[in-house]
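A single protein chain has been omitted from the complex, and every remaining protein chain is retained in its original position.
Every chain is named by a letter (A, B and C) in the order it is written, and numbering of its residues begins at 1.
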Amino acid sequence: MRKSLKVVTIGGGSSYTPELIEGFIKRYEEFPLTDLWLVDIEAGKEKLEIVGAMAQRMVKAAGIDCTVHLTLDRREALKNADFVTTQLRAGQLSARVLDERIPLSHGMIGQETNGAGGIFNALRTVPVILDIVEDMKELCPDAWLINFANPAGMVTEAVLRYGNWPKVVGLCNIPVNAVVNEAELLGEAPEKLFFQFAGINHMHWHTVMDSKGVDRTDELIKLMYGTGTNTEIVANIKDNNLIFEQVENLHMVPCPYHNYYYHTDKMLAEELADFEVNGTRAEKVKQIEAELFALYKDPQLDYKPKQLAERGGARYSEAACETITSIYNDKRTTMTVSTRNNGTVKDLPDDCAVEVTCTLTGNGPVPYNFGSFKPQERGLLQLMKAMEQLTIEAAVTGDRGTLLQALTINPLVTSGDVAKQVMEEMLEAHKEFLPAFFK
Amino acid sequence: MRKSLKVVTIGGGSSYTPELIEGFIKRYEEFPLTDLWLVDIEAGKEKLEIVGAMAQRMVKAAGIDCTVHLTLDRREALKNADFVTTQLRAGQLSARVLDERIPLSHGMIGQETNGAGGIFNALRTVPVILDIVEDMKELCPDAWLINFANPAGMVTEAVLRYGNWPKVVGLCNIPVNAVVNEAELLGEAPEKLFFQFAGINHMHWHTVMDSKGVDRTDELIKLMYGTGTNTEIVANIKDNNLIFEQVENLHMVPCPYHNYYYHTDKMLAEELADFEVNGTRAEKVKQIEAELFALYKDPQLDYKPKQLAERGGARYSEAACETITSIYNDKRTTMTVSTRNNGTVKDLPDDCAVEVTCTLTGNGPVPYNFGSFKPQERGLLQLMKAMEQLTIEAAVTGDRGTLLQALTINPLVTSGDVAKQVMEEMLEAHKEFLPAFFK
Amino acid sequence: MRKSLKVVTIGGGSSYTPELIEGFIKRYEEFPLTDLWLVDIEAGKEKLEIVGAMAQRMVKAAGIDCTVHLTLDRREALKNADFVTTQLRAGQLSARVLDERIPLSHGMIGQETNGAGGIFNALRTVPVILDIVEDMKELCPDAWLINFANPAGMVTEAVLRYGNWPKVVGLCNIPVNAVVNEAELLGEAPEKLFFQFAGINHMHWHTVMDSKGVDRTDELIKLMYGTGTNTEIVANIKDNNLIFEQVENLHMVPCPYHNYYYHTDKMLAEELADFEVNGTRAEKVKQIEAELFALYKDPQLDYKPKQLAERGGARYSEAACETITSIYNDKRTTMTVSTRNNGTVKDLPDDCAVEVTCTLTGNGPVPYNFGSFKPQERGLLQLMKAMEQLTIEAAVTGDRGTLLQALTINPLVTSGDVAKQVMEEMLEAHKEFLPAFFK
Partner (left out) sequence: MRKSLKVVTIGGGSSYTPELIEGFIKRYEEFPLTDLWLVDIEAGKEKLEIVGAMAQRMVKAAGIDCTVHLTLDRREALKNADFVTTQLRAGQLSARVLDERIPLSHGMIGQETNGAGGIFNALRTVPVILDIVEDMKELCPDAWLINFANPAGMVTEAVLRYGNWPKVVGLCNIPVNAVVNEAELLGEAPEKLFFQFAGINHMHWHTVMDSKGVDRTDELIKLMYGTGTNTEIVANIKDNNLIFEQVENLHMVPCPYHNYYYHTDKMLAEELADFEVNGTRAEKVKQIEAELFALYKDPQLDYKPKQLAERGGARYSEAACETITSIYNDKRTTMTVSTRNNGTVKDLPDDCAVEVTCTLTGNGPVPYNFGSFKPQERGLLQLMKAMEQLTIEAAVTGDRGTLLQALTINPLVTSGDVAKQVMEEMLEAHKEFLPAFFK
């Protein structure tokens, strides 16, 4: 009898699921998946059924021997799982609309991963993930947790520090996209370059070296920011050119989210203007999703439709499936993921989560040592990590003072009475998902 | 023959000088000063002569055997000095007007020690101080440098790291005022309390313990911020009540400059409104100074006029004279000063300047160990230190990228095109004092 | 009614007790002790009664209003204590005889605080102290624990890390003796010098600065080791001259126990020779003690007999009583004690015990920051701390592998079969006091 290989995807009703399915189909030979469990909650039932049926058609069309299970019973699904992936959004897209809308209505950037929106996203998501971890301790104590639920860095750190679960990897598609796009810019094959990323999720920098040992970072910065024509890297961040004079001074390539911190004036102005006319990014995503689900309903569709690419998560499943396959096969793939710091980045606490370049072994990620940042990157990184740690603590304790502290030091939030006002409104708006704050 | 004891005060034409004179007169018995050299530059000649004459009258009235020398020849003055105090303002108050006015005209807080104004103040002051240090190496290699030129923390760090001069103490009147005012609030004698300050100049926090070993910090926070009636601590910072919910979460007392970071909305609104009506703080100070110098001209005046108190530097000379006397006499006075970190605050680099509670010995300040901050304080502190280090580096190198970086990460500066615009305007405005940028 | 002030001395039957009594009598005005409880165990009952009666006579003769209680009931004594001092020796002097005799019989230095003897002393003492701490949590949760039971550093660390009891101070008479003796050598009053000690108990180094800020350390080293006539500092360490060429290279004054590490050949040869002829130091101490107790029995004796000085613990009670009085009165006395590191010595873990110069406040010791050692001191210090941590862990767990590890890396123990042999013999010899190893 064939050995069971079981993956559980929590938030399985996501519009991204077909990409994940495609990834597993493509890797079936090296990762002979027998059972894929798509799990969702009552509120996501309809979407789960639509995307689940499509997943089953994709698997059938691919002719692989793998069963796709659909369920609302998370504990049933977790039994003896080998890998658990979490791609849930606590409160669905409606919550994200509020995450973005409320700060914007107070004149702040509505950033759903690092701004006030990201803080509240964490407050809702962390308790759910910690519940999943408790179930895993009981039902699949040897499984790996592969998280791409945002804010991925804070969620990963919560699992490490409060869940005491070391077998977790946090994923984001930014590093994998950067590698592909920047190699192209440099006119080199990606595997001929050595990218070293360091920082935290959505706040990292990297260097790139070629096979002759030559540091190509400055050249790349010039190509990216020196000419006035930036490369579009992620769809959900505005193509805001950074100021060359400042980026050049880093001698490291920033990530797209640095636009929020390095070019705040333009980002805020654009978001506010866009908000006036079009509403939040979340509302646009909501519409894209509706269109995707309309497509998914087509009983003839048994492959990933090209429209999914517009959703803004390019290469997410690439990162996820490659990570899982690498751990399963001890492939020693080089990949940038969120993992326990343990001294890799000297400027951050040992026990926090960092997003760094690793080798993926049979026992998960082993980071390349990074050392210390220059003041250029160090200060902002340390500020953001402190903000993350306050947010995680607030999520676990439900303490308003800690939450207000996180908002106060967050660079995208204006501190003072307005921060407190935003806090009160958002607590009220998300009340249903924040029981710790309404005990 | 009586042994020479020589103090050199650079920026001796300052309106603060009478306070310093008063401090030395008061301490004459334990600090038998023989020669006080007041040094200034050509542009400050008139003020030097006015305040210098008054200083001579004060000394005479006090009946102490001490000569007050007035000179524009710094090198002449420095010969064999025992203590050198620096209270200069590079570019005088006119430069401070620009430091505040230009950022405000772009909708940013015009902060002359930590904001864009502070950055440019450092750019002008650091090269002057490093020149003084070079002279000291030659002319008075055993002297102590007591700096109160702002931004005092950055200036002190520049002396330590770029001047390689370890015998420097950076001073500010905030800690000494906090001790007096807060002891009063708690109904205790200051010497019965143990205050431990840690952080950097104008960005520090402290705890307070009473003689029974009881931590009184939370009680003090409640008294200061919980009742709606804040105590006015320094005259040049608006009496802006912090939000109790947030400050309470620190379990440490912030310093007055935290208003800029913890209550940005109100501070900005007030400064902008005030600016519309009254112009900058610098302009008000200019007027106060004019009035003071009118008083100083009175040949009958031989004591510190009470109007000086309104100038906003209460207990500056107290801090300065006490520091000098303590080093001279190995008094082991407890004092909070800027000195080399050396691990005192684990969250900051070893070789940077920190403002921490010390014992003043015959060999200068020996800090009490502090350890690590909580994320509450840590992130903001680390950000500000990185900002300071970029500023100092820019001051020394004249590199625009580094300067733009400092502005970009400064929480009081809006990053992006507007930051670059502010930079260009300020570089142009202060051109005369920034030769490193116009080589 | 007069307020109760209660001190409990565990190991109260010690021959040192009269010195402690003398210390309290001398400080009665600033430390109005109402009740001193001398506690011992059944095996020490006779000694407790003898020395206890003498203590009562001393108190009576002094005419102070303080009751000396004698008891074998530790829990009764601990109720509502203000200070608890621990000067116990688990297994009495007979155990120390074995601590020294067994290693010596295998050709190793029989060192009862840092060598194999010290390791077994810790194995016996740590569980007793942790029991006391458990009682204190229940019976006197606000009390300070002042420990002088050896090995004082390891015992203090065990209380901090395994007992989770922060209100502990570890004491040794070496620093206080060094201050007195070395000031005399330098021809200065002790209070005119600033001694900064850093390291761990019985493995520390210090510098000394005079009131002019001049570092006098090198001069002192020359006086102590350069002339061929060393000063006798502690009676229980042989007056073994260190080699000037090596000590001079430290630019720090080592402690007397460094003889064991810096002059191993001579120390070992002397100990072995002495052992052949006279037996162990413990046996000599036993004899001295017998003579002391004979004296103490004299119903006329109501003062500390001068013979106690020969016992080798000069100024122990000085250190203890001064520490207690300083905490009680928030005296801010400068004292070198064992306390939590918290970054004071950068080369050692934050949560370990270090012996460093502190100010004694109402909330206990606040260390002066030290920073990093040079390689000269660093390596040996780090080795000894690791050895201590293994020993403490072995004491708590009863794990033989961990114990053998501690012996293996201890520089006074020859590693290999002989270390294992020593371990087996000592475990057997002390079986009664090592229940964790014989579960």
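The rule we apply is simple: contacts are C-beta pairs under 8 Å (C-beta built on N, C-alpha and C of every residue); 3 or more make two chains touch, one makes a residue touch a chain.
Just so it is clear, the structure is predicted and the values come from calculations on it, not from any experiment.
What are the shown chains that the left-out chain touches?
If we consider the entire complex, the absent chain touches A, C.
Per the definition of touch given earlier, which of C:43, C:61, C:189 or C:243 contacts the omitted chain?
Of these options, the touching residue for the absent chain is C:243.
In the full complex, which of C:27, C:45, C:284 or C:400 touches the chain missing from this view?
For the chain that is not drawn, the touching residue is C:400.
Pick out the residues on chain A that sit against the missing chain.
Touching the chain left out of view, chain A contributes residues 192, 194, 196, 209-215, 327, 329-330, 332, 342-344, 346, 350, 359, 361-364, 366-372.
Extract the touching residues of chain C with respect to the undisplayed chain.
Counting over the whole complex, chain C touches the hidden chain at residues 243, 245-246, 248-250, 261-267, 347, 375-376, 378-380, 382-387, 389-390, 393, 399-402, 404-405, 408-409, 411, 414-420.
Operating definition for what follows: only the chains that are shown with their structure count from here on.
Of all the chains, which has the CA centre nearest the overall CA centre?
B
Report the inter-centroid distance (CA atoms only) between chain A and chain C in whole Å.
55
When the centre of a chain is set as the mean of its C-alpha atoms, what distance in Å lies between chain A and chain B?
One centre to the other, that is 44 Å.
Spell out, as numbers or ranges, the residues of chain C touching 2 or more other chains.
Counting only residues that touch two or more other chains, chain C contributes none.
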